[in-house]
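The complex appears here minus one protein chain, its other protein chains still in place.
When the chains are written out, they are named A, B and C in that same order, and each has its own residue count from 1.
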Amino acid sequence: MPYELFEVDKEIPERKNHTYVKDLADPTGEIPKCNTKTVPGCMTERGCAFAGVKGVITGAVKDVVHVVHSPVGCTTYGCGSKRYPTSPDLPNGDKIPVDQFNLKYIMGTDLKESDVVFGGMKKLRQSILEAAKEFPFVTAIYTYATCTTGLIGDDMDAVAKELSEEIGKDVIAFNAPGFSGPTQSKGHHVGNFTLFNKLVGTKEPPETTPYDINLIGEYNIDGDLWVLQKYFEEIGINILSTFTGDCSHDEICWMHRAKLSLVRCQRSATYIADLIEEKYNIPYIKVDFFGPKYCAENLMAVAKHFGLEENAQKLIDREMAKIQPKLDFYREKLEGKTLWVFSGGPKNWHLPEPLKEHLGMETVAVSTMFEHEDGYEKIKERVGEGTVIVDDPNSLELEEIIDVYKPDIILSGIKEKYIAHKLGVPCVLIHSYENGPYMGFEGFLNLAQDIYASIYNPVWNMLEFEETIEDEEETSKEEVKGKISETGTNVPKAKEEEVL
Amino acid sequence: MPYELFEVDKEIPERKNHTYVKDLADPTGEIPKCNTKTVPGCMTERGCAFAGVKGVITGAVKDVVHVVHSPVGCTTYGCGSKRYPTSPDLPNGDKIPVDQFNLKYIMGTDLKESDVVFGGMKKLRQSILEAAKEFPFVTAIYTYATCTTGLIGDDMDAVAKELSEEIGKDVIAFNAPGFSGPTQSKGHHVGNFTLFNKLVGTKEPPETTPYDINLIGEYNIDGDLWVLQKYFEEIGINILSTFTGDCSHDEICWMHRAKLSLVRCQRSATYIADLIEEKYNIPYIKVDFFGPKYCAENLMAVAKHFGLEENAQKLIDREMAKIQPKLDFYREKLEGKTLWVFSGGPKNWHLPEPLKEHLGMETVAVSTMFEHEDGYEKIKERVGEGTVIVDDPNSLELEEIIDVYKPDIILSGIKEKYIAHKLGVPCVLIHSYENGPYMGFEGFLNLAQDIYASIYNPVWNMLEFEETIEDEEETSKEEVKGKISETGTNVPKAKEEEVL
Amino acid sequence: MSCANVMKRDRTAVINPLVTCQPMGAMYAVAGIRRGLPLVHGSQGCSTFVRYSFSRHFREPSEIAVTSLHEDAAVFGGRKNLISGIGNLAVRFKPSVIGAISTCSSEIIGDDMEGFIKIAKEELKQKIGEEKAEKIKIVPISTPSFVETHFKGYDNGINALVNNLAQDPEDSNEKVNIIPGIVNPGDIREIKHIMGLMGIDGIILTDISDPFDSPLRPSTTETRPFYPKGGTTLEEIEDSSNSLGTIALCGYAGSGALSLEKKYEVPAAVGPIPIGVKNTDNFLRNLKKFTDTEIPDSVLDERGLLIDSMADLASRYLFGRKVAIFGDPAISAGIARFVCELGMIPSVVCTGVENPEFVSEMKKVAKESDEPVDVMIGSDLRALEVKLEEEPVEMMIGHSDGRLFAKHLDIPLVRVGYPVYDRAGYHRVPIVGYNGSVNLIDRITNTVFDKYYADEHWKLQQ
Partner (left out) sequence: MSCANVMKRDRTAVINPLVTCQPMGAMYAVAGIRRGLPLVHGSQGCSTFVRYSFSRHFREPSEIAVTSLHEDAAVFGGRKNLISGIGNLAVRFKPSVIGAISTCSSEIIGDDMEGFIKIAKEELKQKIGEEKAEKIKIVPISTPSFVETHFKGYDNGINALVNNLAQDPEDSNEKVNIIPGIVNPGDIREIKHIMGLMGIDGIILTDISDPFDSPLRPSTTETRPFYPKGGTTLEEIEDSSNSLGTIALCGYAGSGALSLEKKYEVPAAVGPIPIGVKNTDNFLRNLKKFTDTEIPDSVLDERGLLIDSMADLASRYLFGRKVAIFGDPAISAGIARFVCELGMIPSVVCTGVENPEFVSEMKKVAKESDEPVDVMIGSDLRALEVKLEEEPVEMMIGHSDGRLFAKHLDIPLVRVGYPVYDRAGYHRVPIVGYNGSVNLIDRITNTVFDKYYADEHWKLQQ
């Protein structure tokens, strides 16, 4: 009986197949049903395909302006709300004249009723021209279909092509209207294919080295990329292109010149690694830098590819030594605490093992918004016996998981955070982090610190008013006695006694 | 009947002599009784002699530390609450390492009961030594008697003398305990005499010019001094010493080397000008820089003394031209408004004429906290027929003056400001200013602006809830019609009409 | 007295909008109902983006359902999704009201929401019985995303609720209906506080104050399903036709009030939002007019505290300072009038809407200003940025979306309204009423202190 129907789902029994409890005896094929449409009327935590492409893939690019072809709402919601910081530096040595340009601006065609009736092509054209005029320093212009423009059928590729020539810069259309595909994952897919088809191979890098890599599926959430970048630099590996954290448009154009691709987020970006391998024969390896152990193993694997093991080992030894004391502290505090990871996808399998290995925490539940079969296979591999694996859980299931599996902490997104709090359970933001970066050696300490701070937030011991307590004064006087340092550090004993 | 007894004073008829209504027919000798003790139990606005010396005279010196020989209160209250900004520059080219040192720190001997019984000399000695250690960069240490130390009779001069030698810096004791004299004016007197006796003539300036002056009685309230300094520099006159705005201890020591003294605040600082004239034959002139006219006249008088009239005239012409348009604006707004000046002393005669001359305002009442006979003579000269002149008014009289003389605005201190507001009358701070400086040409604009902003504060038209008003919507629609610009500056007419 | 220069955006594209699309406003309206659930008939982004936006502003859960439209619905229509969505939601959540909210997709597809809802109701009766099914009200709210903005969506939402739920009038309930507009929990509480002091019972249409600011008390929290404390009950909405009058605080949110006036002769008063002295005075006069209640001393004393603050602070620290105000049209116009009352100059007032109520309010405000007021309509943050680069002001007043613009311009930003996600507690502190206005003058003055008195700190010593 690896599949279970939540009590709250008795009216929607189709949810049973999405809820699997790990049983070591099961064959590998047994995983939750996934990547299918959500039951209507659920409080799903999923987003739409537009969110997948702009929010996840392209929003991290630092030197392009985005024109959302939509009524005003999608443009508003599309404004840089992911935590994708960028540096102003471009590959040619220039600097973008606006701080965090990718987070600051968003453009939209602001479609009205008449556009819906007569079509929005003219407005799109005009808006892209205005984009080029308003932000003359951008390298390219990206434009996005949305539900409205998907339904009215505007030929955005045509406009993009025409204007690329007129403006003299790449204008790229992304056709992932909100309704396409069951989740934002569809948007990742569209983003990968569009960027590959339109860009990769179209430009050459200013210089290359024998140690050039593409770092794919790393978006620099809260500075994650910058942590890895530092490691690679030290080892002697050169990140030629990132896809797409803190990257420039041009970097994507010359991804075909790397010697190796690494795929960090394997849900959202394996597509382009495959395409590049297929077309340009550039091999890729899947990597994982969450937690010291994975980070060490994967750095070493990459280093090995380039014969740089010695450098890697030096770095790993040093970093491990640096973090060990704090790691010990957190382990002492967190050993045996239980958790539930509810991520977009891959963090379900990135996190359980390191949290167990380094902090002694037990994962009792995992769930994703948009993972596919391959991901669930990995998840299943990495969680322990009895852990529940849920695909696309909705709000009511969320309550039931808390009731039944009683996690000490939940790692999830902001939509879940506050309801968890209302039910008395701490919650750490895992899509965008609390106080990241979370990747790499020191990043894992940040994660541990945030988990520690959340579980040990004194508030959880004060949730309800207590009508009576033991005589606080008396108790504390007794207890305190032994704890107070007999002499203050800066004060002669005589003086202190005078006061006591 | 130039003397009047306020209705609220019927129980303290001795107040009659303090209240004089100007009558042109009167002989000059007729002025309010002044510089006498306040009737006990009054809500007097007066302070004490300690406030007079530390708060007014010495608190502006930038490179000395003050040790108040008192229970903790006088020290707390003595902390830089006057608006005496200072620059860090010292005459020898050094800089004080603490921003606004004179405003930041205060020291005190923190006297306890046992000190009252056994005397505070030991603590004073120890505290001064600590002052020298804590702030090694100061040029001198000033120490102050207070009620407690005045009454227990500590010989502060002896301690100061002994420690001057021990420390190798001037240690100066000021003997103006709070109870001495009827007002803070006693403290000014003590400050002048102490500084003259102990310092003037003890050091020589690094260099002198034929155009050196002492600017006496100018404390740089809100930057007043810096306005005047700019003028003098341009004219070619060198301020060798100020007494005591933004001044260094050493400047006071070489005041005997100036060619001329100017006395700005003639209540608090004529003493030292007299003493310097007497001992060193340095003449002084009394000056007044409030309001463009006085400012021009007095700059010219000083310039004339040095044969620099041409420079002065150039400056005056330029500055007058610069301020005239704004002056015209304020005059248009303020003509005919009535005011009451309640100052420490001299602003009673500084302000009525310029406010009349330049802004058309009528002074209906003046009053001071601590003016003497000579000051009241000047006041009487400069106010108009029927203006009431009150010495040391108390709170009840304040209410009655408002009721009877109905000033449109009051210029006074913070203790009076909020009660004036409660009675529905605006009030501008005139001891420490609202948004100074108020001196000189541009300073007068600041004063005018503050008076204008206070009288025209829209709040005065909304003091009470109105149960019914004329149909606001209708009225406004009508009225607005003519006022709306027919076309917005940036918008084509067609577009605007579309909206209206 | 001065004049209003009305100017529209001179670009086709919008750059950093000051508005969003209609459905968000309707979700806001439905969220204020006790056990009320918004059901968005559209793509998942249409609910998720809004839940995200609500959660980061209020730091609270926000439960919004969606019918999850996909390609098949684009081709065959969303009938199945809406009907099954309503069914699942009703059975699993047992709500009092489901607000079925349309989107661009469902409007373009041409779904007959009213028809589908009828079918859904029938199916529901089959499933859970007539009595239980009758208790769950399903209200269709048409909010095409490509028409106007979320303010209109709010207006449409409230209007739909009133039109569908208010019952035929019986005896007067001696209450006053309040339509708050898209304001914060603290604002609604302040309105209730004022009415409480006057002894007037109110029906808030609808009341997000508790749902979006609810206690963490596991012992009393309703779960399975989780519902936050509070909100307007269905019975109150039904009863709204029996009230003495309706006050819509915001100019854009008057349709529900006018419907009640037209259908049930409940007199309506629409705007201006009670920010500042005159607007709050006006609100009180409306309350008085509807209820014939005298304004008590307790309220007038609170007024007096505002007046006192204005006397003490305005002329010295604020007079003549130029301000740019942006965001919500009602709040912006209210604040613009208040800053005039403080002697400040609302040099630029910028909003993403073009509605005539706003323009007419701003003309009135401009008349009270000492200097010309630039009124930017149908505009956006980028246009405001360009404007302020050319003609700087000393302070910006608006929501958090302006934070990077304020930073770039080096103009301090006083945060108000929705959304404010980069500061804590702002949803709880009212800016309406006399008390709210005191908060606002404090916030403005302290910003001036912080920004403009740092180097001349001695000016603040007294």
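Rule of thumb we're sticking to: a residue touches a chain if its C-beta (ideal position, glycine included) is under 8 Å from a C-beta of that chain, and two chains touch if they have at least 3 such contacts.
Predicted model only: the values in this text are computed from it and were never measured.
Peer 1: Out of A:105, A:370 or A:418, point to the residue that touches the absent chain in the complete complex.
Peer 2: With A:105, A:370 or A:418 as choices, the missing chain is touched by A:418.
Peer 1: Write down which of B:34, B:67 or B:156 is the residue touching the left-out chain.
Peer 2: B:67
Peer 1: Would you write out the residues of chain B that touch the absent chain, in ascending order?
Peer 2: Chain B touches the chain not shown through residues 8, 11-12, 37-51, 67, 70-77, 79, 81, 98-100, 103-113, 115-116, 123, 126-127, 130-131, 134, 146-148, 150-152, 177-183, 395-396, 399-400, 403, 414-415, 417-419, 421-424, 463-464.
Peer 1: Of the residues in chain A, which ones touch the absent chain?
Peer 2: 80-85, 100, 103, 222, 414, 418, 421-422, 426, 429, 432, 434-436, 449-450, 453-454, 456-460, 462-463, 465-469, 472, 476-477, 479-480, 483-485, 488-491, 495-496, 498-500
Peer 1: For chain C, which residues lie in contact with the unshown chain of the complex?
Peer 2: Chain C touches the chain not shown through residues 52, 56, 59, 213-217, 220, 229, 297, 300-305, 307-309, 311-313, 317, 403-404, 407, 421-425, 428, 438-439, 441-442, 445-446, 449, 453-454, 457, 460-462.
The rule we apply is simple: only the chains that are shown with their structure count from here on.
Peer 1: For this assembly, give the contact graph shape among line, ring, star, complete and other.
Peer 2: line
Peer 1: Centre of all protein Cα atoms: which chain's centre is nearest to it?
Peer 2: Going by the distance between chain centres and the overall C-alpha centre, it is C.
Peer 1: Approximately how many whole Å separate the CA-defined centres of chain A and chain C?
Peer 2: Taking the mean C-alpha position of each chain, the two centres sit 32 Å apart.
Peer 1: In chain C, what residues contact two or more other chains?
Peer 2: There are none in chain C.
Peer 1: Which parts of chain A, given as residue numbers and ranges, touch two or more other chains?
Peer 2: Residues: none.
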